[in-house]
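All protein chains of the complex are present and in place, except for one that has been dropped.
Going by the order they are written in, the chains are A and B; count residues from 1 in each one.
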């Protein structure tokens, strides 16, 4: 193993957070970090630990098939409610997305705590405002979201291509439906 | 790599403390843990990470020769404070000089931090003690000081006459001068 690859390996082992190629370069200095990462990833194939890329950041993690021997006995602290799970999925598949859009897809208002839980977990962040009437605040996922759910990038989201092809991720033409509902309720 | 070795590797990697052979066995179950550890240790020879045993407990650690890459130095441009600049000037003109002497010349006390900053910057060093009551510590400038200020030697420092000619010894502090003018106009 060459010096650069050793250095990259050591930096990734020592870091308490995933590192981008630039981060790594800042520690190991001159050299082809990408090539070293590729060499390392190959080295670890078949190991109990593997090198993975998540949203442009690299880290070592244990192999998924060993989950059963490592899984802590304690309860999964991050068990999300159904509302939070759906909201997270909607944000991930539609980002950036406003609260009103999330509510339109789910057909119910989101309780205040739902987005808070996702932001506190570090999976969701605000992502500016849409330049539209009311300038609604937008939400998007974070790099930690990709890291936590083991996604190389958002393109890696399960089934995203099929959903896109089926038009199920298109912007909602909600106005008509909503209007219809309101008119009806006025009449009724 | 066999399943047991992979499991041992993953358990050691994920553990937040070194593990004894019994600890490891509790994770990985049946099998020759010692042999797996030996195989692992050998695997990691020449890596940037190594498997080590300390008092019967095993853990991974980054290779000692790579310790230097795990710390990265970043330089932040900062302005030297007025107190530090004056202290540095006094040391340069009067070295070797004790702290009490610096204070006498400045007419103001200096904090410990001021000298620390100058020493950390590499411009000032301690230069023995004066053989006098209290044996005060003496301070002097370093070769780095000369380099930084583009001086061949301390003799290149401008003399008092040079300073006077440059108007740098003008006794009228701007603020004081202003005050005097105001007092006079009050009287008039």
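Convention: a residue touches a chain if its C-beta (ideal position, glycine included) is under 8 Å from a C-beta of that chain, and two chains touch if they have at least 3 such contacts.
One rule holds in what follows: contacts and distances are computed from a predicted model.
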Chain not present in the shown complex, as UniProt names it (candidates "Segregation and condensation protein A", "Molybdopterin synthase catalytic subunit", "3-oxoacid CoA-transferase subunit A" or "Nickel-dependent hydrogenase large subunit"): "Segregation and condensation protein A"
Residue, one of B:45, B:77 or B:152, that touches the chain absent here: B:77
Absent chain, residues of chain A that touch it: 11, 13-16, 27, 59-64, 67, 70-71, 76, 78, 80, 82-83, 85-86, 88-90, 92-93, 105-108, 147-151, 157-159, 163, 166-168, 172-173, 176-177, 180-181, 184-185, 188
Residue ranges of chain B at the interface with the undisplayed chain: 10, 13-17, 59-62, 70-80, 82, 85-86, 88-90, 92-93, 105-107, 117, 120-121, 149-151, 157-158, 160, 163, 166, 168-171, 173, 188
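Criterion: only the chains that are shown with their structure count from here on.
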Whole-Å gap between the CA centroids of chain A and chain B: 39
Touching residues (chain side chain B, partner chain A) in the complex: 1, 5-11, 13-14, 27-29, 46-49, 60, 62-63, 66, 69-70, 72
